[in-house]
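Have a look at the structure below before the remarks.
What you see is the complex with one protein chain gone and the rest in place.
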Amino acid sequence: MDHSGAPSDGSVVRAVLAGDTDQFSVLVRRYRDRYARYAAHMLGSIDAAEDAVQDAMVRAYTHLGQCREPENFAGWFFLILRNRCFAERRRSRWETGLEGVSEVAAPEQTESELERSEVVKDLQRALLRLTAEQREVFVLKHVEGLAYDEIAARLKTSVAALKMRMHRAYDRLRELLEAP
Amino acid sequence: MKREWNPLVKQVLDGERELETLPADLRLEAETARRLLLDAIDRQAVTLSASLDARVMARVRSRATAPWSRAWRWLSAPTVPRWAVMVPIAAAAGILLLARTSTPPAIGEPRTALTGQRESVYVRFELYAPHASRVALAGTFNRWDPAATPLVRVGSDGMWTVTIALPSGQHQYGFMVDGRNWVPDPVAPAVDDGFGRRNSVVSVNTMNGRIL
Partner (left out) sequence: MKRLSVSLVILGGLAHGLAAQGDVRARLVGRVSPEVVQLVSSLADSARGLGLPDAPLVDKALEGAAKAAAPERIAAAVQTVFGQLAAAARVMRSTGATPGSQEIEAGAFALGAGLTVDDVAAVAQTADGTHPAMAVLQVAGALAALGVPRAQTVGLVQSAVRSGLPLGDLTNLPAQVQAAAASGVPPAAAAAGLERAAEARAAPNPHSSSKAKTNPHKP
C-alpha cells in the first residue's frame, strides 16, 4: 500500500511482536482517529468514543499475536473497536446529539443554521434508539460512505442481510422522527 | 403507529434509484425521507484528544513489562510465512474510504458544515485542574470570550474537558481558570502572545484532522 517508504503496518506489527513495544505507538498514531467518527456515532458521544478507542488499542496490543494479517491491522483493529462499541451498554439514556460537543455558536449563526443543528441532533438521538446492528449499518453506509458490499465484506455477512437491517432502521427512524 | 416507507423510497435512500425515476405520487415521500434521514446526518470528522496516545502507551508499557505478558506474546506470535498475505483490493478500498475524514459524496447529499463555510473537525480539549471551581476555553475561535466555552468536569480525578468544532487553520487559545488565571495547554505547542504570556496552538487540517 505504501510506496513512500513509511513502515508498513505489517512490519510494525512484527517489530512489536519481536519485542519493540514502543513501535506500537506508530499504529496508535496512525489509527487513533480513523474510526473515531464511527465510534462516536455508535456510542453517542465523543467522550465514549475516546474511551472505546483507548480500550480497543490496548486490547489490540495485548492480543497482537492473534492478528492473522499484520498488513491489515486496520481491519483487525476495527473489529476489536466494533466489539467494544457493541459491548457498551451504559448508554441506555440518550444524549443530545454528540455529547460534549458545543458547536461554536457564533452570533452570526443564521436561523437556518440553528435549525439545522436541531435537526442533526434529532437524528442522532433517534439513531441511538435503534438496535446497535441497525445503527451500525446506517453509520457505515451513510456516515462513513461505504457501499453495501464493502460493509458485507468487513462484517462477514451478506448484502441481503444488511439491506434488511437497514430498511428496518429506515422505518424505525421514521417512527421516531415523525412522532407527533 | 407503524409507518413504513415504500420499498422504492428505500431504494432511493440506499442510493440505488434516482428520485426522478419514482412515480409522481411517491416523490414527496422520498423527499421527506431524504430530508429526515440523510440531509440531517452529521459527517464532521472527529479528532480525539492529543493525550490519547500517551495514555494508551502507558497502559501498553505496563503490560509489556509484566512477565506473563511477554511469555504470552512470544507463544502467540505467528510465524510469518514468506509469502505475505495480500489484502484484497475491495477490502483495501473499504479501509481507505473509512480512513478519509472528508465527507464522501452520496446521491443528493448537501455538504453543509455546521460552523459556516469551511469544513470543520471536532477537537477535544482537556485540562487537569483538580482544585479549580471553573475552567473555560478562550481563543481565536470564540473571540477570546471565556464565557463562551466552559469546560465540564469529568470523573472525580480533576479532569476538565470540552469538545468543539473547529474549521481548518491555526487557532490560538488558553484556559481561564476560576475566572482569573490564564493557563496554557500543557500538551500543546505555544507561541508568544504579545502580552507577556504564551498562547497554545492547535492546527486543524480538515484533510487529516488536527496537526497538534
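Going in written order, the chains are labelled A and B, and every chain counts its residues from 1.
Throughout what follows, contacts are C-beta pairs under 8 Å (C-beta built on N, C-alpha and C of every residue); 3 or more make two chains touch, one makes a residue touch a chain.
All of these numbers come straight from a predicted model, not from anything done at the bench.
Colleague: Pick from B:Leu22, B:Ala138, B:Leu151 or B:Ile164: which residue touches the chain that isn't shown?
Modeller: Answer from the full complex: B:Ala138 touches the omitted chain.
Colleague: Which residues does subunit A use to touch the chain missing from this display?
Modeller: Residues in contact with the chain left out: 1-6, 8, 10-11, 14-15, 18, 20, 23, 25, 29.
Colleague: For subunit B, enumerate the residues touching the unshown chain of the complex.
Modeller: Answer for subunit B: residues 50, 53-54, 80, 82-84, 86, 138, 140, 143-146, 168-170, 172, 182, 187, 189-195, 197, 199, 201, 203, 205, 207-208, 211-212 touch the chain left out.
Quick note on the criterion: only the chains that are shown with their structure count from here on.
Colleague: Give, as an integer number of Å, the spacing between the C-alpha centres of subunit B and subunit A.
Modeller: So the centroids are 10 Å from each other.
Colleague: Enumerate the contact residues on subunit B facing subunit A in the complex.
Modeller: By the definition above, subunit B touches subunit A via 1-5, 7, 10, 13-14, 33, 36-49, 52-53, 55-57, 59-61, 63-64, 69, 72-73, 75-78, 80, 84-88, 90-95, 97-101, 103-106, 112, 114-116, 122, 124, 141-142, 148-149, 152, 154, 161-166, 209.
Colleague: For the complex, which residues does subunit A have touching subunit B?
Modeller: Residues 1, 10, 14, 17-18, 21-22, 24-25, 28-29, 32-38, 40, 46-47, 49-50, 53-54, 57-58, 61-66, 68-72, 74-75, 78, 97-98, 100-106, 108, 113, 116-117, 119-120, 122-124, 141-146, 148-151, 153-154, 163, 166-167, 170-171, 173-175, 177-178 of subunit A touch subunit B in their complex.
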